[in-house]
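Everything on this sheet refers to the single structure shown next.
In this view, the complex is presented without one of its protein chains, the others remaining in place.
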Amino acid sequence: MAFLKVEDLKVHFPIKGGLFNRTIGAIKAVDGVSFEIEQGKTYGLVGESGSGKTTTGRAIVGLNEITEGKITYEGEELNIKGKAIDPRRDIQMIFQDPYSSLNPKKRVLDIVAEPLRNYEKLSRKEERQRVHELLEQVGLSPESILKYPHEFSGGQRQRIGVARAIALKPKLIIADEPVSALDVSVQAQVLNFMQDIQKELNLTYLFISHDLGIVKHMCDEIGIMYKGRYVESGTKQDIFNSPQHIYTKRLVAAIPDIDPKKREEKKQFRQEVQTEYEQSYNDYFDNEGLAYGLQSVSDTHLVALPEKG
Amino acid sequence: MSKELLEIKNLKTSFRIKDDYYAAVDDVTLTLNKNEVLGIVGESGSGKSALAFSVMGLHNRAKIEGNIHFKDADIANISPAKLNKLRGDDMAMIFQDPLTALNPLMPVGDQIAEAILLHKKDMSTKQRRNKVVDLLNKVGIPRPEHTYDQFPHELSGGMRQRIIIATAIANQPELLIADEPTTALDVTIQAQILDLIRDLKEDMNAGIILITHDLGVVAEMADRVAVMYAGQIVEIAEVGALFDNPLHPYTRSLLNSMPSEDEAQDKLHVIQGIVPSLQNLPRKGCRFAARIPWVEESAHEENPELHEVTPGHFVRCTCHNHFYFPDESKEEQANGVS
């Protein structure tokens, strides 16, 4: 049984319009997405802006209402209304922007203790003790407990965000572009640290990112989204060594190489992909420019291709 | 003068915070040749954007010392009227965020036309419109006539950046400064925009200063690279030399902290500490020394100068010869294999 299983997830947002502001259509932000994550692994969800990757993550935590589909967490369905046990305590989220995701008027103590206050009845002393431990765990000095977010750098803020996320000892963390707003050197600090606590706490990550380099470094399995649908999914090796879908190839081709000697090679590769994209667009996208359903290429590797194969 | 297009000498750009001036750009000397792409790499707070703004004369309240020689003028000491003649005509700039860099209340075509109007006063409105449509074509906008009258919010991020680029190249500038031109864009769009800038460069024979935090972008685009840290250039070299043989500990750290393309090493290299804020910059000794715990005592004392190690390769470090990172030997092996 999978740890987290998402089946045919759809999240549609209504479009209002006309004279009386009626619903005249829907933006299909997530349009039939399925995947599974095993415990202790890192699953990468990759896509460009508008691909629906963030909406998927938010739907799992319950921040976006689900239009259709099923999310099962440790065998229990998540999206049933009026359920007694709230599994969300086990699932926490880390946000992209460490500058706006922390309330500037609250002290670190209150920020980190917030989930504890929602779910656990602790005395003030116990609570302080827990926050101390958490800060230590994320590598911040316990003196920072009384400081405000603006007194920290971006990387440190992201650590505060992580401390808040792990306060309830969650099992699954949804990290939405956790390092996109950070400088390269700080990015490395946060990524290393995320790997450390993953081992320490046996965490499972759903790692949402647009940066294939980072995803390659962090993730075991990867799903690639385009306009609300999956175009390809598989292990890291599947995706990077033998990308099948033209969109995946375009993404891989677009990453700048840090070796200046490969410049020409890379440019040529990009042109080849572009030519293929223009010539065989219809083989990969339907009339609406959306991806087809997934077909399996190997045990682990799924690609969105038309039925006839 | 020789083939140098731009020559910056001992530039110091300082901002006033409370009662004191703090130098965001401190003693920068560099040159840009015609038809050359100079990449300037640094993290936020390194002073790379402040440098670009100084060259364009866009700082309103900063104190600027030193010289910026461009086309018989010294932009560090220039009258506003003369500066306005140069800006948008002989030198132009591409900005980071294409949404905020466009006036939301003006049709995008008019915004490009403004750049032409300001420098070619004898053109008729109709000629100008035709010229703008040509430019839109050139930057790869599919329906230029239609797009001319659209407003920024109707266009996608990539299209907006093309508008910004069209504005910048409207008068065939000799110097083009691109400040993080692709940071706000998606990867596939980034690749398209970079290709566009490269093509335009061939076309225009201009010198380009490309400012970015992304080493990958620099590796793809630049002929020469300057690495900035805490307001100073710490290393400058031909792009191949810099990536093959980085000398300054900071450059090496930056390269090591990138997730590697080839094989995922278990751990990324981490630079200790954070980029110091403008007010807290160490003004004495090597500015990066504080972030290397095992550095020699002397690094905190001497003010290293930028000096030439091999032809064209300059570094601002006294200890790069015998400097090592504890985890570097392992990586060198890995690099050797690949």
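So that you can tell them apart, the chains are marked A and B in the order they are listed, and the count of residues begins at 1 in each.
Just so it is clear, a residue touches a chain if its C-beta (ideal position, glycine included) is under 8 Å from a C-beta of that chain, and two chains touch if they have at least 3 such contacts.
Operating definition for what follows: contacts and distances are computed from a predicted model.
**Q** Of the candidate names "ABC transporter permease", "Protein SCO1/2", "Succinate dehydrogenase iron-sulfur subunit" or "Na+/H+ antiporter subunit C", which one corresponds to the UniProt protein name of the undepicted chain?
**A** "ABC transporter permease"
**Q** Of the residues B:D74, B:E154 or B:D199, which one touches the chain left out of the display?
**A** Final answer for the missing-chain contact: B:E154.
**Q** Among the options B:I40, B:A62 or B:M93, which residue touches the chain absent from this view?
**A** Residue touching the chain left out of view: B:M93.
**Q** Among B:H119, B:K138, B:R198 or B:H320, single out the residue that touches the unshown chain.
**A** Touches the omitted chain: B:H119.
**Q** If the missing chain were put back, which residues of chain B would it touch?
**A** Spelled out for chain B, the touching residues are 56, 58, 80-81, 84-89, 92-93, 95, 97, 100-105, 107, 111, 114-115, 118-119, 151, 153-154, 164, 167-168.
Rule of thumb we're sticking to: only the chains that are shown with their structure count from here on.
**Q** If you average the Cα atoms of chain A and of chain B to get two centres, how far apart are those centres in Å?
**A** About 31 Å, centre to centre.
**Q** Where on chain B does chain A make contact in their complex?
**A** Against chain A, the touching part of chain B is residues 43-44, 157, 186-191, 194-195, 213-217, 219-220, 222, 239-240, 243, 253-255, 257-261, 264, 267-271, 274-275.
**Q** State the interface residues of chain A toward chain B in the complex, per the touch definition above.
**A** Contacts found on chain A: 48-49, 153, 155-156, 183-189, 191-192, 195, 210-214, 216-218, 236, 250-251, 253-261, 263, 266-267, 270.
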